[in-house]
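All protein chains but one are shown in place.
Think of it as A and B in the order they're written, each chain with its own count starting at 1.
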Amino acid sequence: MAPIVLEGLRKVYPGKQPVVALEGLDLTIDDGELVAFVGPSGCGKSTVLRCVAGLEKLSAGRVIIGGREVQELPPGRRDLAMVFQSYALYPHLSVYNNLAFPLKERSVPRSERDLEVRRIAEMLELTPLLRRRPGQLSGGQRQRVAMGRALVREPMAFLLDEPLSNLDAKLRTQMRAEIAEIHRRLAITSIYVTHDQVEAMTLGQRIVVMRDGRLQQQGSPAEVYENPVNLFVAGFLGTPSMNLLTGRVSQGELTAGPLRLIVPGAPDGDMILGVRPEGLIPATGHDDGLCLEVVVSHVEALGNENLVHVRVSGSDEAAKALVLRSPPRFSPRSGEHVLVQVDPSQLLLFDLRTEERVPITGPVIASGDRHTVA
Amino acid sequence: MAHPMSPPALVRPLPDDDQTDGGRRRRPSPWHFLLLPLSLLMLTPLVWMVVTAISTPAEARQFPPSLPTSIQWSNFADVWTGSPFGRWLVNTAVVSIVVVISNLILCSLAGYAFARLRFRGSGLAFMALLTTLMVPFQVVLIPTLLIVKSFGLIDHLGALIVPNLVTAFGVFMMRQFFIALPPDLEEAARIDGASRLGVFLKILVPLMGPPLATLAILTFLSIWNDFLWPLVAIQSPENMTMQLGLSTFQGAHLTDWPLLMAATLMSQLPVIVLFIAGQRVFVRSIASSGIK
Partner (left out) sequence: MTSTSTPLAGTPAPPRTRPSFLRRLWWSDTLAGWAFISPTVLLIGLFGLVPVVWAFVLSFEHNDLISPGRWVGLDNYRKLLHDPQFANSVRNTVVYTLVFVPVCVVGALVVAAALNRRVRGITFYRVAVFVPVVTSTVATATMFGWLLDPDFGLVNAALGKVGVASQGFFRDPHEALMSIVVMTVWGWLGFGVIIYLAALQSVSADLLEAAAMDGCTRWRAFWRVEVPLLAPATLFLVIWLTINALQLFDEIFVTTKGGPVGSTTVVVYYLYVQAFQFFNGGYASAIAYVLFLAILAVTTVQLAVGRRFSYGGR
């Protein structure tokens, strides 16, 4: 168990059109921390993992595990263990021998090997399956054998490459809990790569959002969710994704369609206004710059809540589609005209051109209220 | 949809031995030390054949041998004029092409029928087919000769063609292919009202490219290079196939090595050229014959 330091990682695939898979990645992972790398395909998250593992060679940068520089070492000598997306279990070996394989490679004596294998099998509930071959196991069982094979060596760090993506939804939820439990118990430094943001948010103590080979943002799940640094991160996390409207800031006042809001500290310019589905609520009554008149497209009733899909009526935002989360009792009909209200405390502003987050330094209020304050 | 006959795609590229990563420096891989001598060893018989084919008899008789000073084109001309070489080539080509085409058609039809159609007697017929696969050719050699004789085809190209118009192996192969195809396409077509033959022609034939190529290549190779059956069935030199003709040529010119090598070279040239041109298809065909 050891901290992992990634310094200036860079990976370029050469060729007629060189592909930059990773660029300028700096990150420190604390001892025992589980960091989830998340992003769309091609964002570089798997590349990071494979470079740390040693399955690919870095073009530049250093990987320091437990104080030891490892980027020149072959994968077997970095004291890391990896769980592959396809599990990569040896089909010709029994479960027992799959688990014992890494220990055999390290010339661990047989009795010790046997103890270790049985201990891990016990922990992962694999004991009745020890004599079977991978071909005779279910997806979930294979996944556990893959985890077992990685754990049996008690590595310094644990690498997981989309370990749950081959499982069906129900199993995935179950295994997520098991992985969380294993991590809690063993507290091994882990890098977890996934494209599923729910997995990242629930398992990661810290999340790293990647895009096109670059780190976009890293922080705790709550931080990254509530304070995204740019439009990409804001849109990537959260289902359904954040609602976006274009608008303009002029002298501290934001105009976006019928919305009129005071945004202290925001510079002038074209902006994108973001508000998550939970930040849109059915209007309580009067129109004071916080409200939008919308037409309901359809309602998805999920049981515990409704997702109401609407379109902004009138103005040049005519085609804008928004989603709001509402309690089940709010269930308008398709085509109904409804008034919705923006929760000013959940508003986020992004520069239209740079897509960077624009900080707001004070409370956001409807500009209609200004008069009442004075 | 991955084609049932295509080789599996690699997940990641093969280990790259020659370059260091990033393409900075190119170190030749140590594997060349094994591969180069091996390849040269494998090519030696062929290369030496070429060398001898362009030598004079005197040069060939030199011991230890040395390279010829000039190309003796007359060897090739002599082969062509001194024997029915041209006829052999034509005969072999005709037989091969007819057999290949016939096999492509009959094996696909039969393979499809065994794979997809349910009809009385299909199980029995297929079992009978399988049993013939297990019997080595030498067992049926003599009776087949007698049968062919009774048709009056002895010493005739027909003797080489008719028994080979369809092979059990080909039927088996095509059946495997059809079994592996998902039935969705055909079912959709049948719902749209197509007849069995219509389904076959319009939906399946376009998909049959790769297995047909494999079948064509394997059948072609086996007929082109066949020796025992032509040896037994053909006597007159004008009706011989290339391999048979070559062996009689060899028997007649036992010590005229340059002439013999010229003949051998010319006999192998078509196939070798075809192979080098389409080696990917050839290799894939041969590889898939292992998937029993």
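The criterion applied here is as follows: contacts are C-beta pairs under 8 Å (C-beta built on N, C-alpha and C of every residue); 3 or more make two chains touch, one makes a residue touch a chain.
None of these values were measured; they are calculated from a predicted model.
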| item | value |
| --- | --- |
| Among A:81, A:266 or A:308, the residue in touch with the chain that has been omitted | A:81 |
| Candidates B:77, B:101, B:146 or B:180 - the one touching the absent chain | B:146 |
| In chain B, positions touching the absent partner | 7-8, 10-18, 28-29, 31-32, 34-36, 38-40, 42-46, 48-49, 52, 60-65, 106-107, 109-110, 112-114, 117-122, 125, 128-129, 131-132, 134-147, 162-163, 165-166, 168, 171, 195-197, 221, 224-225, 227-228, 231-232, 242-244, 246-247, 250, 257, 260-261, 264, 267-268, 271-272, 275-276, 279, 282-283, 286-287, 290, 292 |
| Residues in chain A touching the chain absent from view | 53-55, 74-77, 80-82, 84, 86, 88-93, 97, 101-102, 105-106, 149, 153 |
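Everything that follows uses one rule, which is that only the chains that are shown with their structure count from here on.
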| item | value |
| --- | --- |
| Chain A-chain B separation of Cα centroids, rounded to whole Å | 55 |
